[in-house]
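Only a single protein chain was left out; the remaining protein chains are all shown in position.
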Amino acid sequence: MANHDIHLSVRKGTVHAIVGENGAGKSTLMKILYGMQKPDEGTITVDGQEVSFSDPGDAIDRGIGMVHQHFMLADNLTVLENTVLGSEKLYGIGARARTRIKEISDAYGLGIRPDARVEDLGVADRQRVEILKVLYRGARTLILDEPTAVLVPQEVDALFDNLRELKAEGLTVIFISHKLGEVLSVADDITVIRRGTTVASVNPADVTAKQLAELMVGAELPSPETRESTVTDTPMLEVKGLTLTENDPVDGARTVLDDITFTIRKGEVLGLAGVEGNGQTELIDALIGTRRPDGGTVTLGGEDITAWPTRKRREGGVGYIPEDRHRHGLLLEAPLWENRILGHVTEAPNSKGVWLDIKSARSDTERIVTEYDVRTPGIDVTAGSLSGGNQQKLIVGREMSHNPRFLIAAHPTRGVDVGAQAQIWDQIRAARREGLAVLLISADLDELIGLSDTLRVMYRGRLVADADPATITPEALGSAMTGAASGHLEDEEPGPARDGGEDR
Amino acid sequence: STSTESSSSSSGSSKEGKGIALAYDVGGRGDQSFNDAAYAGFEKARKDFGIGGEDVEPSDGESDADKVQRLTDLARQGYNPVIGVGFAYAPAVKEAAEKFPKTTFGLIDDETVKGENIANLVFSEEQGSYLAGVAAAKATKSKVVGFVGGVEVPLIKKFEAGFVQGVKDTDPSVKVRTQYLTQPPDMGGFSKPDLGKEAARGQLDSDADVLYHAAGLAGQGVIEAVAAKDKWVIGVDSDQYKQKTLDKYKDSILTSMTKDVSGAVYNLVKSVHEGEPKTGVVRFDLKTDGVGLSDSNPAFAEMTEIQDAVKKAREGIVNGDIKVKTTP
Amino acid sequence: MKKFDKDRLILALGGPALAIVVAVALTSVVLIASGRSPVEPYALMAEYAAHSDIQVLIVNQAATYYLAALAVAIGFRMNLFNIGVDGQYRLAAMVAALVGASVTLPGPLHILLILVVAMLVGAFWAGIAGILKTTRGVSEVVSTIMLNSIATSVVAYLILPAQFGEQRGNNLTTGEIPESGWFPGIELGAAGEIYGFVVVAALCGVLYWLVLNRTRFGFDLRATGAGESAAIASGVDAKRMVLTSMLISGAVAGLAGMPILLGDAHTYSLDFPAGLGFTGITIALLGRNHPVGIALGALLIAFLDKASATLDYNGYEKEIAMIMQGMIVMAVVISYEAVRRYGLRRQQQKVGEELAAAAAATDGTGPENRKEVSA
Partner (left out) sequence: MSTTLTKPAAQQSKPTARRRLTLAEWMLVVAGILLLVSAVRLITGAHGITSVGQTSTALRLAVPIGLAALGGLWAERAGVINIGLEGMLILGTWFGAWAGVQWGPWTGVVVGILGGALGGLLHAIATVTFGVNHIVSGVAINILAVGATRYLSSFTFAEMEGGTSKQSPPIESITQITVPGLSDAMRDLNAQHWFLVSDVAGLVGGLVTNLSLLTIVAVAMVPLSRWVLWNTAFGLRLRSCGENPLAAETLGVNVYKYKYIAVMISGGFAGLGGVFLAEVATNIYLEGQTGGRGYIGLAAMIFGNWMPGGLALGAGLFGYTDSLNLRGGGQNVHALLLLLAILLVLATAWAIYRRKFLTAAVAAVSGLVLFVWYLSVDEVPSQFVTAAPYVATLLVLAMSAQRLRAPKAVGKSYRKGEGT
């Protein structure tokens, strides 16, 4: 059961926020409201009228629109096509629709180009297309499921301005977010969901972020704060002049990594901030060895690994917590113990010579399950049947079990609830104490600032700024992420913790 | 489980024959070609001698073992003679014939496999085709004639060889265009009239005005294309002038190179029926009228010049003055 | 965990069993609709297959199918659709026969040489598709379809007497392989002879299982099939994997023609069986790429093929067996999928339930009681 005994009432013309842990059932609730899933019992009332939706079409007819947690766009179609899809009757699929899109875009300052292909758009633009889709259908009630997760603070502000404008016109907005600061700043009412049921309805004026969080979790909030520094002087990973051009058969060469240079020392966590799509993925690919850089070198513990294939790198002590665990970290239809072998098939205890050592691999999986608190009835269930957080714990356990010298941690706690989050942070901190070098990439700026010893900002394939996590604010970081600021942010104190000069 | 073999090996073919058995090659009954001809002989023999019979089709992609099994099954059931239609049956006939010494096995189109109780029914297609070549060379006005072969296998190349030689011996200035539809093992060239039609059109476009086909069912396409242009076509295997499905085009069918598979089957059955089964190579050629050139088209029968030439060529072949090649 | 396993076993067996029943039922419906007896054909076929010589025929045919299906299955295991097994084995058998017929060597060496040649040629032909895929991104589905047709042409050319072949009567062959190159069979007297290659085929199955499930290479291969991007991130060189498995698939395909070549025909001629590759696809599907499943599938299809011969003698159409084949394949794939889904859902539910129970029991998050749950 994902939801039970939900009571939610949203006043017309307000912004109503819904908060809750991962997997609390927020998205499920919204999907029910939007007709994508059917409730087993209970009623939904819109404008005083009881309704029952059998598919999203019904909800749309009722003036409900939804922006999903994950983009619901067809990359290969144009913005116009994505927008009119399903509602072709309104303004056709041609010139009238184009005009209407322009009107809406202008009215809310969305800056939409109707004939652009979605695949060519950045995340913020895509987010706006999603909102446009809803407005185009003349929705009076908007459901926004974590619309800010991928936006930088400035873009979030712009979005909130849009929301306020909508509210002013009498539209109703239901808004889901994990970022409590945002919630408090924009919402008129807040509902808290825990374990699939509504546990509280509060007025933003009456609560603090901390109280809200405790309502969500039912316990005290952990913090990513790292207190003592364990940074040593021995460089573990050195990246020099890394350059990567993407060879698009149609567009020709395009530089995606431009002269990237940095060093991570033993015991250091280097946090990399940046809006998604600015080269982080490519950087990870180049470091893990799934893409050959066009120039530059990567050195691990003094050894030049630039030409090493992925497997050799992993054997050489590169751990990897991928950003998309389903695509890069797990075999969803394989049992847990096989997933424990994944990525380390050539290493003990998984194999001896060319043969797999299934027995040892299994018993080691049992160990990981216990040590890392992976909630599962056993190691023969498929990875796909575990919850996201538990999948992530399994991955962390697996990577840590091979004593990495250098760990790539991409969004290590994305989609993971607070409890598991704290555990993962602890594990990273513990390994760091023992001399692990970490490259941390995260969209969660609090996590980034809290966990890192050094911060870098990536923008359009370059490292454009650096900052000291002790003094930097998320806002300042955010402005560098949009390219508005560069160089050393808050440069009053160069500090010995930073090896200067390499980013020009 | 028992072996079917052991239960019947003692009986061999001693029981009173159940009649004739035909095992077809790829294409099977309905190929409007030699499988059908074999069937015609089979039917006629059954009627004339009042005996039973069984005819069995092959399956796709079968191996020799399957053919052996088929012949074995038939022999064991008491059919006699058992006839393998097509050279593909050669290894199978050899094996089955050893197992059933008292059954007579007919093998059409192959003489590489010999045995006491094997009758190799072979045809001199090249001789008949030579005559077709003579007729074509005489009938052409444009001095270009064409040959359309279904699949490029040695058997069909025999047709080509005889035809080309016939043309060249008659009039060296006549050009022969040769076209095959598919390559083995793609036997589609015998069953795709559309390919035959387009190939014939190609030859007609390059001025050929007499076409000879050895393409089984695909030949229907050749005939259709030629008829549409009012040129001459020479049929194959049976007298295609008389074939019902080709009635519409019969005025364009100059003549046909006949190959008396039907007669061969009939005669073998007859010999078995009369208790003096034929064995060894039984050749059907011009001398024995096993191959020949039909003249059921009255227009052809009236072309005296051609008839004379054909007659002369026939005599030359029969008395050995003309040696016809079997490969082009 | 035992519970899961028992479930799995029931699910694994239930799927195909159900499918065959459904397929037989549907075929009977077809029979009734066309005014025939809905049961007699089965009885006839069963009776016919009770003879030991037919059984030998079935087993021999199954060996050939088995190898073709293994070749397909290797590709399937990593989401490669090697539709080109057909061309690969034909070309391989042809060249192997040429080589085999032109040398004289002591027995085992001669056979070994022929097998090596066949595997190399099969691998080469499949490798073309592999290289096109890895370097040029050409879908192997399309390229192997093209290569099948091209193989036909190459074989047709090479077997010409002007090239390497010889004409024998109306047939073209590669010449006969001397007896030293024949694979000894298992003589069963009147029932005939079982190809010795049946044993090789079985060994290939064992090897397939062993490599796939017990070696690092096999793990990499399966991982690539189960999730290519995850496999790449885990250190598998996907391109090399594609090429390697294509080569292996082709090499095994090269063996598919060997039971007939070395056990029976001893020459490649125009009437060498074609189309085994497509049957191989069917069987790999039926057997779910599992070596035992494939063996059962191969036997089933071989049974339908061989036993249906009796239908002809008894006034039924042989095509009934073919319809049944199609129905079985369709029913089997549908039931596999339904069963797989059902299994997954069930497992998810169980995970959910057990965890909920565990959570309720401790009302906390402690891992203490997890062991009991999984026991």
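Per-chain numbering from 1; labels A, B and C assigned in written order.
By our rule, a contact is a pair of C-beta atoms (placed from the backbone, for glycine too) under 8 Å apart; a residue touches a chain by one contact, two chains touch by 3 or more.
Here the structure is a predicted model, which means the values were calculated and not measured.
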Chains on display which the left-out chain touches in the complete complex: A, B, C
Full-complex contact with the absent chain, from A:8, A:44 or A:77: A:77
Contacting the left-out chain in the complete assembly, out of C:63, C:156 or C:274: C:156
Contact set of chain A toward the excluded chain (per top definition): 27, 34, 36-37, 55-58, 60, 66, 68-77, 81-82, 84-89, 92-93, 116-117, 120-122, 133, 248-251, 254-255, 258, 277-278, 460-462, 464-465, 483, 486-488, 491, 494, 500-501, 503-504
Touch list for chain B against the chain that is not drawn: 28-32, 152, 177, 179-183, 186, 188, 191-195, 197-199, 201-203, 205-206, 217, 220-221, 224, 244-245
Residues from chain C at the interface with the omitted partner, ascending: 30, 34, 81, 83, 132, 136-139, 141-143, 145-147, 149-150, 152-154, 156-157, 160, 278, 281-282, 285, 317, 319-320, 322-327, 329-330, 333-334, 336-338, 341
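One rule holds in what follows: only the chains that are shown with their structure count from here on.
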Most distant chain from chain C by Cα centroid: A
Centroid spacing, where centroids are CA-atom means, of chain B and chain C in whole angstrom: 38
Between chain A and chain C, centroid-to-centroid distance (C-alpha), Å: 44
Of all residues in chain C, the ones touching two or more other chains: none
Contacts with 2+ other chains: residues of chain A: none
Footprint of chain B on chain C - complex, ascending: 50-55, 57, 60-61, 64, 90, 152-153, 155-156, 167-172, 189-192, 260, 264-265, 270-276, 279, 305-306, 308-309, 312-313, 318
Chain C residues within the chain A interface of the complex: 1, 4-5, 213-220, 222-223, 226-227, 229-237, 344, 347-348, 350-351, 354-355, 358, 365, 367, 370, 373-374
Residues of chain A touching chain C in the complex: 288-290, 309-315, 320, 322, 327-334, 338, 341-346, 351, 354-356, 358, 369-370, 373, 375-382, 384-386, 419
